[in-house]
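One structure is given below, encoded as C-alpha cells.
Just one protein chain is left out here, and the rest sit where they should.
Our next item is chain A:
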Amino acid sequence: MSGRMIVRRLGGGVLVLWLVSLVTFLMVQLIPGDPAQVIAGENASAADVERIRERLGLDRPVIEQYLTWLFGVLRGDLGRSLFTDRPVTSTILLAAPPTLALAVAAIVVAVLVGVTAGVLAGLAQGSWLDRAISSLATLGIAMPSFWVAMLLVSVFALGLGWFPATSYAPMSRGLGTWASHLVLPAVALGLATAAELARHTRGCVADVLTRPYVRTARARGATTGWLVRRHILRNAAIPVVTVLGLQTGRLLGGTIVIEAVVGISGLGTLAVNSVLQRDYPVIQGYVLFCAAVVVLINLIVDLTYGWINPKVRTA
C-alpha cells in the first residue's frame, strides 16, 4: 500500500473523529431544558446547579465552549469528572486495560475458533461436520453473551474450578494469572463473533473453492493442505477481515455486559456508572475513546487489505 493511501486513510479517520467529537459535544447542548439542572438532578441545590454550570462552562457562548473543549481534547484534556473530580483522561486510561485485554482476547478466541471452524466446514460442505458446525454457529449467534458468561462461570469456575470466577488480574500479577482470569469472559464475549466469522468463512471458502485458480493449483499437484495454506486462506481472508473489523465495535460495546457479569471494573463499568450518575464529561470521554479505537482498528483493517490483496495496493 502506498504512503499516499495511508495518509488518505488517516485523514479520513481524523475526519470521523472530528465528527464524533462534534456529536459528543452537542450531547450536553441537546439536553432539553437547562443542562446544568438536568445533570445535577431534581433534588440539587441552586448552588450545586450553578457549580455544574460553571464547571461545564455552560454560561459561555456555544462556539467558545466547543473550541475550549476541542482544544482541551487535542491536548489530551477531556475535563474532570463531576463526581470524583479526577481528570477524565486518567480515569479512562485507568479503566481501559481490563476492557482492551478482554476485547483483544475475545477477538483472538473469535478468530481461532471461527476461522478454523469455517475453513473446516467450507472444505467439507454438506458433510456431517459442516452441518454440525453450521448448527453450532447458529446456536452461538442466538445465545446472549451474558448468559454464556454465566454458564461458563458456573461450569468451569464454580463447578470444575479450572478458572477463577470473577474479577480481573493485571499483567503485573503474572501472565498465567492474567490469562486465566481472561479465558472465561473472553470466550463468552468472543463466541458470537466466532459464530459469525465461522459462517462467513465457510461461505468464503466455499466460494474460493469454485474459482478456476484453485483448479489450476490442483492441476499442479497441490494437496488439500497446500491449497488451504497457499491459496484458499488468503483469498477467503478479504471478506472475513471486513466482517472482523465490523465486529470489533460490537465487541467493545459487548464488554459492558460481560464486565458486569464477571465483575471486572473496566471501561464498560465506568460507562454504565457515568450514565447512571449523569457524569457527562466521562461519558463524552468514553464515546470519544471508543470511537478512536474503532477508527484505529478500521485503519488496520484497511492496511491489511493491501497486504492480502495486491489489487488494493495500487488502487
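Simple rule for what comes next: a residue touches a chain if its C-beta (ideal position, glycine included) is under 8 Å from a C-beta of that chain, and two chains touch if they have at least 3 such contacts; residues count from 1.
One rule holds for everything that comes next: contacts and distances are computed from a predicted model.
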Listed names "Glutamyl-tRNA(Gln) amidotransferase subunit A", "SDR family NAD(P)-dependent oxidoreductase", "Oligopeptide transport system ATP-binding protein" or "C-type cytochrome biogenesis protein CcsB", matching UniProt entry of the absent chain: "Oligopeptide transport system ATP-binding protein"
Selected from A:181, A:200 or A:231 as touching the chain missing from the view: A:231
Of A:11, A:144 or A:310, the residue in touch with the unshown chain: A:310
Chain A residues that touch the omitted chain in the full complex: 211-213, 215-223, 226, 230-231, 234-235, 308-311, 314
